[in-house]
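Just one protein chain is left out here, and the rest sit where they should.
So, chain A:
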């Protein structure tokens, strides 16, 4: 599904990702944890193709195709979805027209017919319900005046609508209380169908209590330094990230 090999990327003059490797098979959920500044958000931006995030070397293939050679919108059309840590407000564009344009752009890319207004509305209403957003929110500007929790739920609502092959959730838990966290997790879990893959980026173990990962990776200084099963997240919860510095010091000694 997604194959990242020896990825190096920088923002301006600073190299952030320094040889990242990751293999994700269909249906797998990979959690990426790490301290602040490890490069967690950068990974999402690089994979989605954000301007200013320059790939120095390495490769990323999605379904055997060179992801890095695609434009931002082509990556989305190929089935990549990024749930933003800080979703953007677009006051003059309504959620409704935004989602309709988006859903139909992806359908067209897949060779499917555009949804009619009625079909779209039905689907949108169901998705709203799933993440417990009121319907009138569809008429409001994209993320305009939403609380932090509403913005995060809106990202999950988009995930549900867009049916990607792989979704990257960039700290979808940050700033959420337990109730909102459960809503977000429930929305995500409803989309786990054995084929769709997820990269769950998080600082804390908390989210992983609700979204059970198959693998947990620890990212530090632009590299994955440790991989394991769900138990690795519990270790982090117990001991924090301080051990990373010690491990690195040992590594330097050796």
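FYI, a contact is a pair of C-beta atoms (placed from the backbone, for glycine too) under 8 Å apart; a residue touches a chain by one contact, two chains touch by 3 or more; residues count from 1.
FYI, contacts and distances are computed from a predicted model.
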UniProt protein name of the chain not shown, from "Cytochrome bc1 complex cytochrome b subunit", "SRPBCC family protein", "Fe-S cluster assembly protein SufD" or "Iron complex transport system permease protein": "Fe-S cluster assembly protein SufD"
From the list A:72, A:135 or A:245, which touches the chain that is not on show? A:72
Identify the residue among A:42, A:85, A:158 or A:172 that touches the chain left out of the display. A:158
Looking at A:51, A:193, A:231 or A:246, which residue reaches the missing chain? A:51
Contact set of chain A toward the excluded chain (per top definition): 48-51, 71-73, 75-77, 81-82, 84, 87-94, 97-98, 101-102, 105-106, 109, 141-142, 158, 162
